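The complex appears here minus one protein chain, its other protein chains still in place.
Right after this comes chain A.
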Amino acid sequence: MFGRKFTGRRQRLAGVVLAVSSLVALAACSSATDAQSKDGKTTITLSMQNPNVKTADPATWAIVKAFEKANPDIHVEVSGQAVAEHLQALSIAAQSDTLPDVFWVYKATAEDMLKAGKLMNLKPTLDDLGITPHLPKSTVSNFTAQDKIYGVPYQGLLTGLWVNKKILSDNGLEQPTTFDDLVNVAKKLKSKGIVTISDGANQSSFSVWSFLVWLDRFGFEDKIDAILDGSESYDNADFVRMYEHIAQLRDAGAFASNVSTQTYQQAVDQYLKGKAAMLDAGVWASSAIQDSQVAADTVFWNGATFADGVGDQNIVMNVASAPLVVDHKVAGNSKKLAAVKKFLGFYYSDAAQQLLVDNGQPPVTDYEPKIDATKQSVLKSALDVARDPKLASPQSQPDLLVSTAVSSAMYDSIYGVIQDQLSPRQAVDLVQKALDAE
């Protein structure tokens, strides 16, 4: 009897100890993320759209490490996942109000989050820090809604085509300027079995940057407000003509036969191995190209101009990418708020902007970077084009001005024509239907 009682008491005691220790463990976890970690450092969480930030996004990693070195009392907990998983995780976190402190997100999603009261208004912080005057006005207005600045530029979006001059010259070709030149290049290279433009649609339907610039060469920027308010249709003669040009380029054999099954990364590899004359990408690819066998032969091209285009053809897509935003709860936590302020202040400092450049990214402020013309020849060629006074930049990349569903339809419409799955008319219809469903 005594033994049973003793055993029962011991079991109850063990149960209580287990329950208390579980609660303590949970409390410890949440306190580490909510305020200060046990070593006395303030922790802020930074969630990015790359599975391995250290290797896939060395510029951000370098900034974080430099920031931690300069602010030993702050720890930045960096995490990352591929874009789709990242967005999925953010949606779930937004539902449970457990968003990371600072995170990358698409502009359209950020605006939905702002409407839902999930994001912090950064205007007072940016004004305090004196950052706003150093950012392009178009960037600030792009990331402003409801009179609140909800985001800051993560990195620059300088996109176009990387061109392997050697492949062109070996085949008696010059770098094209106009669309007709580009079609001729594609025809000649196709006859030699060489891919003209390396693209990959598998799991990366968004990788159509150079064709998004085409949209701007057919009047997208002037039309988009009217398209969004329904007074103009995406299914218009100018855009149909643009898609017809994509079809012409496809028929000239510009794309790889496995464009639908290869990923963006495989498309990059194709270019880096000298198996494609051009790569549809942006400045973020400059580091990989610099480290490859094609570095010395690579130049940046802002894309073909069109005799039947609409508006200024002398443009280069040099805009802010999707923003970094801050969870609304940060505003209510003085330690986190101070840490996030310091982080943003550092991110847009000249030192951090130089780190961006050192890691193959253009600065996002008005900072004039120092570039090693030999070791960073690839990046320099892109920045030279971006700084060409004869070229203007649109205010934003077209897909960043519409909702996620419409931008998906835009990617599908472009790849649909590239892969001969959609006619130009069907392509514009697909996007218009997505707009109608909004």
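Criterion: a residue touches a chain if its C-beta (ideal position, glycine included) is under 8 Å from a C-beta of that chain, and two chains touch if they have at least 3 such contacts; residues count from 1.
Just so we're on the same page, contacts and distances are computed from a predicted model.
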* **"Sugar ABC transporter permease", "Nitrite reductase large subunit", "Glycolate oxidase" or "Tricarboxylic transport membrane protein" - which is the UniProt name of the missing chain** => "Sugar ABC transporter permease"
* **Touch with the omitted chain, as defined above, among A:N71, A:T144, A:N202 or A:Q395** => A:N202
* Asked: Out of A:S141, A:S191, A:N314 or A:Q421, which is the one that touches the chain we can't see?
  -> A:Q421
* Structure fact -> Missing-chain contacts on chain A, rising order, are 84, 87-88, 91-92, 94-95, 109, 112-113, 115-118, 201-205, 256-258, 260-263, 404-405, 408, 412, 415-416, 419, 421-422, 437
